[in-house]
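The complex appears here without one of its protein chains, the remainder shown in place.
By written order: A and B. Residues from 1 in each chain.
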Amino acid sequence: MKEHKARHQLRLGEGRVIVGATFLLIVVAVAVCAPWLAPHDPNEQDLLQILLPPAWLDGGDWAYPLGTDSLGRDVFSRLIYGARVAAIVGTVVPVGTCLVGATIAILSGYLGGIFDKSISRLVDIWMSFPAVVLSLVLMVGLSPGLRNVILATILVDWTRFCRIIRSSVIGLMKLEYISAARIAGASHVGIMTRDLVPGVLPIIITLTSVEIGIAVIVESVLSFVGVSVEPGIPTWGVMIADGLATVFQAPWSLIFSVSAIVLTVLSANMLGDGLRLMLDPRVSERRRIEA
Amino acid sequence: MSDEAQAPIQPWPTGQISGAGWAHLRAFGYLGLKALRNVLAIALQLFAVSIVIFFILRIIPADPLSMLTPGNATHEDAEQIRHAYGLDRPIYEQYFMWLGAALQGDLGNSIQAREPVTRLILAALPMTIELAFCGLGLGVLLGALLGLTAFWYRGRPVERVGETIASLAQSIPDFLWGISFVLLFGLWLNVLPFIGPIDPSMIVERRSGFLLIDTLLAGRWDAFGDRLLHLVLPATALAMIKVALVMRVLRSSLIEAYQDEYVNAARLRGVGEGAILFRHALRNAAIPTVALIGVQAAQTFGGTLLIESIYSLPGMGNLLITAIRTHDLPLIQGISLTYCAIVLLVNALVDLSYLWLNPRLRRQ
Partner (left out) sequence: MTTLLSPLALQDFAPHDDAASPPLFEARGLTVQAGSLHERPVQVLRDVNLTLRRGQVLGLIGESGAGKSMLGRVIADQLPDGFRVASGSLRFGATDLLALSKRKHRSLLGREIAFIPQEPMMALNPAMTIGAHFREHLRRLGLSAGQGRKAALAALADVRIEAPETVYDQYGFQLSGGMCQRVLIALAFISNPDLVIADEPTASLDVTTQGHIVSLLRALQKRHGTAVLFITHQLRLAAQICDQVAVLYAGEVVEEGPARELFLHARHPYTCALHAAMPNFDGEWRALASPSGQMPGLPEYPMLTGCRFAPRCASAIDACLAEPPVLADCGDARALRCIRPGAVARNAEAENAETNPLSQSKQLAAAPLLKVDNVTKIFRRGGWLSRAPGQTAVSSASFSVAPGEFVGVVGESGSGKSTLGRLIMGLEEPSTGRILLDDKPLGGDEAEWRRRIASIQFVFQDPRAALNPRRSTLQLVTQPLQPGQVSRQQRRAQAEHMLRSTGLPLDTLTKISSQMSGGQRQRVNIARALCNTPRLLIADEITSGLDVSVQAQILNLLLRLRSEFDIALLMISHDLAVVRYLCSRVLVMWKGVIVESGETEAVFSRPQHPYTRELIAALPPEDISKRWAPLAT
């Protein structure tokens, strides 16, 4: 009965990973190939053709497959170029956050004592900011730009990684196999790499893949307020902000940019969820038996 | 074995705690002490937070002066501002000047509005609190109902469907829910208002600042109804994630509580399923849910920021966004500090409610 459940869970997890990863890879591919895919320059204005609806609707023009915005820029091309920022933010931020958060968490949980206490205090203080507020304030201090967007997002989100991974490390530390390894003569580094990291790896992987979606969201929030990347770079967030201003006349660009973000976020979550199901120790145990 | 670190087992607890009344008294005394400690902790944390904010806004930027001066300022203006903000003094002095004033309730003047920051914040705060309260309340209420339903039908298709919808609702951030609702219910179906806090033609005297209360105080039922209608979309947008989270957490902690031995023991005494759920399991299962509500209460205030902007509500979020767009540094500092103060306060309240829910914590 149990085996049956584990097999089901494995299959469910694999399905989600495949769907999620496929969409995310498509986004990356689009970002890389943007110059060849986009029919227009994303910033090219055509003031005679503003707020066009998508081509298949009345008044649409196949030169602008998804219509134009209030400055007559091609929504389709902007969407494609917007994938570039999404792809960069969605790769660099998760990796950076994971490295910073997980390293501090494992050190903090393993070493304990005063180091652990001060880290916990720091995380507490960090967490008393609503995440949006902290990232906005950070962007005001750092001034806009892609690098700073990445930096600000990592600076805000490492605490979440840190707190979750630390508590899981603390849970592992209570298990006697850590003491047993120490008695067996393992070094501190050995315990951290052989006993702690494998134990928290499933959580790290899940958190990191979910962070892909969060990074894209944070970028769009910052764009929405107007403190994101350098002006002139199209992002999905900028498109939302522009689209919201003209929502009464032409909701199209808004709908497309929101959908792009939602789909990316959903895929990231599916990937994370799927990996969580697959990395569940009960399931990986089963895979081991089969292997 | 860890249990050896705990208190020795007293075969006869006589004389330890005598009678329930005393125990309750002690619990309340403990509660008071705990509250005092919380207040102290909040003060300390706010102090730390103020340093962080100050550091980010005054030290990281290469040229705080240019951030402080509006674009159209003359050289004299700039000098004046430099002096007014003490930028010609050492950084720690600047900080303590700011802190000293802040402790007296003076967060400086807004550069753009040329009004005290405190007054601007106090004017905007009720709108934000009202929105956050409604959003969170709606989320918890719906989430708890759905969580109980999902638990009751555990293992059946109903639960699977609920789970799928919940994971969808949880994935999408609240500001995207806000935009989607505007598009769907506001523009397309055109069934609900989505601009402003209330119909502009309904003018109600401002007393508490909370529109729901002010309309009632004025006896204007029509305005109250209109306010509720205006609240539906933004509050629901804020509630979506909470509904999903509360539902999932409540369901899973109920499932966990049902695996506890005391549920089995109650069943073996013949206690009915309804009593087991509501009397035995729910109170224990509520503890993680309350913890979640605490975290989410803080998140909700962050969420109001963008929702206010989308729905043109004159709250703190809109104020902050305007301040950021106009580089109004004193206002940005003041508002972010206020947000943190609210979050810390909410967390402290949640902490106290644990004690009420979980008798185990009342012991020292």
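As a working rule, contacts are C-beta pairs under 8 Å (C-beta built on N, C-alpha and C of every residue); 3 or more make two chains touch, one makes a residue touch a chain.
Here the structure is a predicted model, which means the values were calculated and not measured.
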| item | value |
| --- | --- |
| Residue, one of B:E79, B:E159, B:D199 or B:D260, that touches the chain absent here | B:D260 |
| Contact footprint on subunit A, counting only the chain that is left out | 1, 4, 175-177, 179-181, 183-186, 190, 194-195, 198-199, 281, 285, 288-289 |
| Positions on subunit B where the hidden chain makes contact | 1, 3-14, 17-20, 23, 37, 260-262, 264-272, 275, 279-280, 283-284, 357-360, 363-364 |
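To be clear about the criterion, only the chains that are shown with their structure count from here on.
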| item | value |
| --- | --- |
| Contact footprint of subunit B on subunit A as seen in their complex | 121, 124-134, 136-138, 140-143, 213, 217, 221, 224-227, 240, 244, 247-248, 251, 254-255, 258, 261-262, 265-266, 269, 273 |
| Touching residues (chain side subunit B, partner subunit A) in the complex | 45, 48-49, 52-53, 56-57, 60-61, 67, 167-168, 171-173, 175-176, 179-180, 182-183, 187, 298-299, 301-303, 305-306, 309-310, 320-321, 324-325, 327, 329, 332, 335-336, 339-340, 343-344, 347 |
